[in-house]
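Take a look at the structure set out below.
Of the protein chains in this complex, all but one are displayed in their positions.
The chains carry the letters A and B, assigned in the order they are written, with residues numbered from 1 in each.
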Amino acid sequence: MLTLSELIDVKGEKGNFEIDILKKPRYVDLDLCIGCGACAEKCPGKADDEYNEDLVKRKSVYVEYAQAVPLKYRIDPETCLKLTKDKCGNCEEACPTSAINFDDKEETVTIKTGSIILSPGYKPFDPSQFDNYQYSNYPNVVTAMEFERILSATGPTMGHITTMPKVPVNPKKKKDKELAAYRKDPKKIAWFQCVGSRDINKCDNAHCSSVCCMYAVKEAIISKEHAGDELDCSIFFMDMRTPGKDFEKYYNNAQEKHGINFIRSRVHSVTEVPGTHDLEVVYADEAGEIQKEIYDMVVLSVGLEIPEETRNLAEKLNIEMSPGGFCNTSTFDPVSSSVDGIYVAGAFNRPQDIPQSVLDASAAASAAGDDLSPARNTLTKKLEEVPRINVVGERPRIGVFICDCGSNIKGVVDCAHVTEYAKTLPYVEFADEPMFACSQDTQDKMVEYIKEKNLNRIVVAACTPKTHEPLFQETLENAGLNKYLFEMTNIRNHDSWVHKNNPDMATKKAKDLVRMAVSKAALSEPLKEEKIPMDERVMVVGGGMAGISAARSLSAQGYEVHIIEKQDRLGGEALKLHKTPKGEDIQKKLKSIAEDVNANDNIKVHLNTTIESTDGFVGNFKSRITENGDSSEIEYGAAVLATGATAHEPDEYGFGMDDRVVTSLDLDRMLIENSAELDKMNSATFIQCVGSRDTNRPYCSKICCTHSVHNAIELKTRKPDMDVFILYRDIRTYGENELLYKQARDLGVIFIRYDLENKPDVRTENGSLVIKARDHVLGQPLEIESDLLVLATAIVPRKDEKLANFFKVPLNEEGFFVEKHAKLGPAEFATDGVFICGSGHYPKPLDEAITQGKAAASRALTLLGKKDNLFTSGTVALVDQEKCSSCGVCVAICPYSAPSFLEEGRYSGKAEINPVLCKGCGLCVASCRSGALHLKGFNTDQIFSQIFALDEVV
Amino acid sequence: MPDKDIKIVSFLCNWCSYGAADLAGVSRLEYPADIRVIRIPCSGRMSPKFVLSAFREGADAVWVSG
Partner (left out) sequence: MGNNVTGSVAVIGGGISGMLSALDLANSGYYVYLVEKGPAIGGVMAQLDKTFPTNDCAM
């Protein structure tokens, strides 16, 4: 990991790049800094805190935030007194590990790599250039990023919302003091959408930033949670764009449950009410009427923008960009830049939210890896194994290490006393007080002590096991001890740091914690991590574009893949589509991809095939399939579910009664066939949200707005004098699809908005097709006579419960598969070894389906890469079958399907735990009414021993 | 009861509350030193037996968080 570093130049080509990187000085030695913060305590320097959007000050030597990785301090050379004026140097004196180095210099390093992934991110739009919002002048106008910090528990006001957020909490300047006097809890807050997005008049950002609608709704909901239900929250918007998974529900809840006002409008200006700093908002409502309303605060929902430095870098590398500065990628290679071997992920690819960026990340990783598969595992290291010492049956001989952590613990807790005390505890053979338990020399000494004193259990009292337990466990293994013979207790984060004004109590607490840890350690047993055999083949269920993409990535890295497709050809729903929004010919591309797949020796395609049954778990799946009527069995180690979705069959707007009423896919077919019918038509109308965003299907189908807008452009281009109308509820052309929306309007496509309560009415009058709607601007009824009516139908999930049961994966109430984590695990299931991509997860356009397919492959690759190293955890549940009463509570309660009933043998009918599936949560253990379940590493007797050790036994 | 030694036993889930207690330290918050933390793998591991036994051992309060 190289921090404070920037890429300055790239030479070479795909497979062998040479990259120059400029490393800026940190002035703090990364290896020596222990993140204790003694330096910052003594630092007199002050600077704006960028992490808190400059709303507060930080020291000149700082970490950005408490959870920063690496948790290493850095000196800001612009405000440090030593570096600017050669005064001070307090930090150097305060540092317990001599990590401060004022002589640190900038350097350029050259690294050699096979691929490059660019994920430089975005910057929030700076609204100070807009004079109508008065961001620079009014203290109560803030950006959404600033508001995000205000809402945060770690922010400047610890999550309390007040007005005057830009004025310091303890103002010193006269002007600030005057403003602070106006500070109050706001009663009314307004959000303005599309600030720096969808705007080419006041700025150059034609794109939709894709995330602002959702984050504004989120901020409004959280504001009400923080400030109480009386807080009035209003969101001023043009189109509400909530097309992601579960987003529409969130939007509906915001209106119905949380009472947030959504005002379809254009904001004209903001002015301060004289003498109050309250803000008067002047806006035009949907009918064009000017309205006025007073708010305490205004939050600007600023868009995403590609910073100048990223554009410059891209230009230098000859990477093609869109007008908005986003990286140009094709639909079929959605993470590849125009330069071979350079991939792109995140907001630089396109304006997108976190799960989409996460998918990009995995997809870019697999694409980058595809190029380098011959060199896989050539530069990574393998660890040597140390033979294990058998300690079973031995009396516990515990070694205790009480860490000083420099002065972090020792400054408060009397570590010497605690160490002496530890020596008096039962089974303790040895106790020591290292200055830094985590330092390499202490690790080496620990290994020596273990061997010399024959220790068989180790207790370390130091910082948190969440970061340091693996380090000490590795040390135990290096000494030949099983890593579960280790116990750690936290006398820093939970003691010295939080009781610094009460050293006596802190020392007493440390003794208690050490005693509790020792009594638990005495009962610890070596635990075995079972090796999981790994079948390296992968089964992809579904031969649509998502599944094909996953299969191709996996095969490129040398794995054998089976594609199961129930139709007689590959391609899925994409077979019915004409062109991508970028204008690429889908059928042509699909044909070449299918040929490529069929010629690939690593991919076995099973057409006309269905799955009859599936057994097994990660690394060891087995399915019975029926292929063209013949039954056979395939074995594999991981599965990718890419079963897709289908188009909704409409039952309204005269569909099925009048041939002129068709679906979007019908129109695509006409376009693919270049149907002569189309040339005869003089008018066409699209109706959006047919079957979406209603009571039956409350979700947004995501792709239909862009699809219809793009097809409207196709019709207009074929026949410019054709009248084309789009009847919509919100136009959701997110990201750079917004440019298509603009193009359509420029070509003369007429957009008419309708509400769910006032749906258009379609009837046949005197042989012509008439669509009746209401003009949303004039409020007048209008009639459109049309030669063609295209219904933008919903995307409907397959609700494949059988498949879900085979792989023990959940479906949501709409029938889409539920991924592991909405943000961070969007291409995998909670069930190990099963991955998800395509529209079975949620409706999505081709490029996003392909990205998710590649991402699923990447996630599967990380699993397959662990062959030979895949072990179960040692801390898993175990059934004592003698005691089991076969009640089934554990089977029913386990979220991971780890317990099951044995079917044969002596204990037939009793429960057993599959250690591969067990996550060690202990839910079953706590629920077992027979006391038959044990959780290794956190066993009932161990927890009891800690409870019993609460009070000192004299 | 300032003179009496109060003892609060807290069972903290490894994944959330235990981490939160760590963060309280990183942020240098201060709180009374009467808490004794027992780390559990998940609040699902909690059993009423642990609560009762903690009280029997003299705990003044038991706090389960996850």
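Quick note on the criterion: a contact is a pair of C-beta atoms (placed from the backbone, for glycine too) under 8 Å apart; a residue touches a chain by one contact, two chains touch by 3 or more.
Because the structure is predicted, anything quoted here is derived from the model rather than measured.
Taking the complete complex into account, the chain left out of view touches A. The chain not shown here is touched by just one of A:155, A:334, A:760 or A:874, and that residue is A:155.
Here one chain is not drawn; of A:98, A:170, A:377 or A:424, the residue touching it is A:377. When you scan A:360, A:433 or A:848 for touch with the missing chain, the hit is A:360. Checked against the full complex, the candidates A:63, A:597 or A:618 give a single residue touching the omitted chain, namely A:63.
In the complete assembly, the contact with the undisplayed chain comes from A:116, out of A:91, A:116 or A:665. If you put the missing chain back, the residues of chain A touching it would be 1-7, 14-17, 19, 21, 26, 51, 53, 63-65, 67-72, 74, 111-122, 124, 145, 148-149, 151-153, 155, 159, 214-215, 217-218, 221-222, 244-247, 249-250, 345-348, 354, 357-358, 360-362, 364-366, 368-369, 371-372, 374-380, 557, 822-824, 858-859, 861-862, 864-866.
Everything that follows uses one rule, which is that only the chains that are shown with their structure count from here on.
Chain B contributes residues 7, 9, 14, 18-19, 21-33, 35-42, 44-47, 49-50, 53-54, 57-59 to its touches with chain A in the complex.
Across the interface of their complex, chain B is touched by residues 37, 66-67, 154, 464-466, 490, 492-495, 497-502, 505-506, 508-509, 512-513, 516, 875, 920-923, 925-926, 935, 937-938, 940, 943-944, 946-948, 950-951 of chain A.
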